[in-house]
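Missing here: one protein chain of the complex. Every other protein chain is in place.
And now, subunit A:
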Amino acid sequence: MTETMENSLSWVPRPMRCELEVNNLTVAYRQPGGRVNTAVDSISFKVSAGEVVGLVGESGCGKSTTARAICGLERPKGGSIMFNGKKITPLTLRRRPKEFQSIQMVFQNPYASLNPRRTIRHQIEDGRRANRGEAPSVEELLDLVEIPRSAAGEYPYQFSGGQRQRIAIARAVAAGADLLIGDEPIASLDASLQAKIAQLMRDVCLKTGASLLFISHDLAVVRLIADRVIVMQSGHIVEQGPTEEIWQHPKEAYTQRLLAAIPEADGLGHIPQV
């Protein structure tokens, strides 16, 4: 299926370059009363070109903070994030540097990720303008995410959550993303759509040659799409490796517990262990 879809790409994506290197990244939030909450504590990992990496862990373990830091939305307290050999700087009031615009994010809440007052076409055009190469047309992008071409002139409220997420993916692809980050992009979708959208993100990334950092607490879906998995617990990386290896032989107790908590829909009424 993926093979046939790969051939269906109607434009030639520019050669992708993605070497993301996170070195000893530490992000801390100052809280009222002078307390400091270290959300991410000196983590290191790499994402190479064309790779699909799953970042998993329970809520509050620092997954989203890591993603935000990679996009420049958080100022690291320590360590560095290198993208294609350049250090990522935090976003200021100015434009984001062109070379980092090829890191794009798809957010959790589909109802907040599109501007309610602008048409789909306008918002995808914004993405196309950020593309350093030749951007695919809006119609081609809509085809890619399986949204009818006629939808371009419509407004976000005319779409369901899953469709909006597809449009957000199209916008990120329009920008010629070398690295696509999905920050729990399926968490607010209903169960039947979750696997579909996750699979779509993987397919889109494979087709365009982009890397995907897929953040989720849904391990079953991560297993479905990720080549490699990084497991986080309270700000630390406890384990990382190829997906199947981690699945078959989890080394850390935390990973074992996470895996044991996946519900099994076998009709036998198993309750996930916690």
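One rule holds for everything that comes next: contacts are C-beta pairs under 8 Å (C-beta built on N, C-alpha and C of every residue); 3 or more make two chains touch, one makes a residue touch a chain; residues count from 1.
Assume contacts and distances are computed from a predicted model.
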Which of "NADH-quinone oxidoreductase subunit H", "D-ala-D-ala transporter subunit", "Stage 0 sporulation protein A homolog" or "DMSO reductase anchor subunit (DmsC)" matches, in UniProt, the chain that is not displayed: "D-ala-D-ala transporter subunit"
Touching residue (missing chain; options A:40, A:69, A:88 or A:168): A:168
Contact partner of the left-out chain, one of A:18, A:47 or A:71: A:71
Those residues of subunit A which, in the complete complex, touch the missing chain: 71, 73, 91, 93-96, 98, 101, 103-105, 107-109, 112-118, 123, 126-127, 129-130, 157, 168, 171, 175
